[in-house]
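This is the structure I want to talk about, given as structure tokens.
Some chains omitted; the rest stay in position.
Which chain is which? They are A and B, in the order written, and residues in each are numbered from 1.
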Amino acid sequence: MSQHTYRLIVSCPDRVGIVAAVSGFLSRHGGWIIEASQHADQGLGWFFMRYEIRADSLPFDDKGLREAFAPIAEDFGMQWQVTDAQVPKRVVVMVSRLDHCLTDLLYRWRSQEMFFDIPCVISNHEDMRDYVEWHGIPFHHVPVDRNDKAPAFAEVTRLVEACEADAVVLARYMQILPPDMCARYAGRIINIHHSFLPSFVGAKPYHKAFQRGVKLIGATSHYVTEELDAGPIIEQDVIRVRHDDSIEELIRLGRDVEKAVLARGLRYHLEDRVLVHGNKTVVFD
Amino acid sequence: MSQHTYRLIVSCPDRVGIVAAVSGFLSRHGGWIIEASQHADQGLGWFFMRYEIRADSLPFDDKGLREAFAPIAEDFGMQWQVTDAQVPKRVVVMVSRLDHCLTDLLYRWRSQEMFFDIPCVISNHEDMRDYVEWHGIPFHHVPVDRNDKAPAFAEVTRLVEACEADAVVLARYMQILPPDMCARYAGRIINIHHSFLPSFVGAKPYHKAFQRGVKLIGATSHYVTEELDAGPIIEQDVIRVRHDDSIEELIRLGRDVEKAVLARGLRYHLEDRVLVHGNKTVVFD
């Protein structure tokens, strides 16, 4: 918990010697690895790695670690980053009227179960202002004009930039983001979709599930891309339903799955456990 | 287990007095209800009911029960049937080369975990002949000519008729049945599809699941209708997969889900627990 660590995240073409190079580098500097995850995708010929290293075992800080590691990264053609686990990510939460995911995230934030900052909450409705502000978090109401959405998303973008957010969570925001925003924050916007994707893309998935007569309903947290509900999946889960569950009960049962799946997905993201490759994710859970 | 029961299965337009009429009828004849399930679908205005009644508590056999109950059924406009739980249903199993579902069903049959007869197994390959015949079950090899499938399905239909089957199970049969066969045995052909429908309809669902990067894979047992993988769903389940699971591993993990979902679906069918209404099922599990 309180142990100070750096995280080294790497992906590169697979070949012999990557682990040896990275772990040898760390070992030479006394780096104590407390958690190590690797994955070699043989089909893609691609290698993924996440190391968590005790900060107090290294002779430099994260900036020094980056400088020292850069030549190795160069050698192997790595995409890589070093993060400091003690620096909380800044996550803007966007919400519409449905507040279960927001409430759940606020609790996990407030109780320090999950480690992140919420510089602000943005909503197209006023409903959640009081609850959010009780937490001491700024609340911005940005209404969306259905005939001209551009100004609203310009304002959202301005707010996200102004608070120097690392990530945006769409906690049942119910509005489709414009392509330029998806592109600008690629791999940094997490959505919760209230179905087990790829089933029931788009609006009203619980109604569609009810019509189809499925025996399980689900939820999916994924990175947002331009194509609706088609981005890289981070986490999914399901819950059993029965013939006597109405649409209202599907919606009720689904809420608990949505909360859990969004929270787990965000946790993985905050802890740098998600590596995106193409349209898929490696999740070192 | 060994208790002799009749099952009374009813569905009709919902209104006041159905339960009273049916249970009053049974009570007048001393009928001891050991299991009762009802469902009123308020959206459809339709009522569903399944009673399991001790045979030794009634003054007549199943034929007598049918005759005595017919006037009530008439009054309420019921679709209904009475079945004798001691009469095993006759289930033809059709299989291709993948034998896990067949093997699983044979064990559940042999061990009497599930109560049914298997008059024969039909396959488009010879592979399973020895194993099936070891069980004392006739095995019919009916090859399917990909350029002219009609003769094969004519032969399959002839075999199904000849053995007076009550139901047909497609235990990974891998061939699409012709529309006339689907229509002829509506509500009596059960298929296991190796995905969580409606995701990944059609061929190679594990490959599609792998491509999409889903975090759970599943299986669905459903009644076969003319439209591929679109019939009423009886049962579904899923299993968690990870980024390091190859397609081969998805196929392996999926097998256990397929076996379980097919066996549960068939059990519900054998015990007259599934009531089809439109394209959905009520399952009194």
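Note that a residue touches a chain if its C-beta (ideal position, glycine included) is under 8 Å from a C-beta of that chain, and two chains touch if they have at least 3 such contacts.
In this text, all values refer to a predicted model and were calculated from it rather than measured experimentally.
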With 2 copies present in place, identify the total for the complete complex. 4
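In this text, only the chains that are shown with their structure count from here on.
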When centres are defined as mean Cα positions, the distance from subunit A to subunit B in whole Å is 41
Okay, in this complex, where on subunit B does subunit A touch? 39, 42-43, 196-200, 212-216, 218, 232-238, 242-244, 246, 279-283
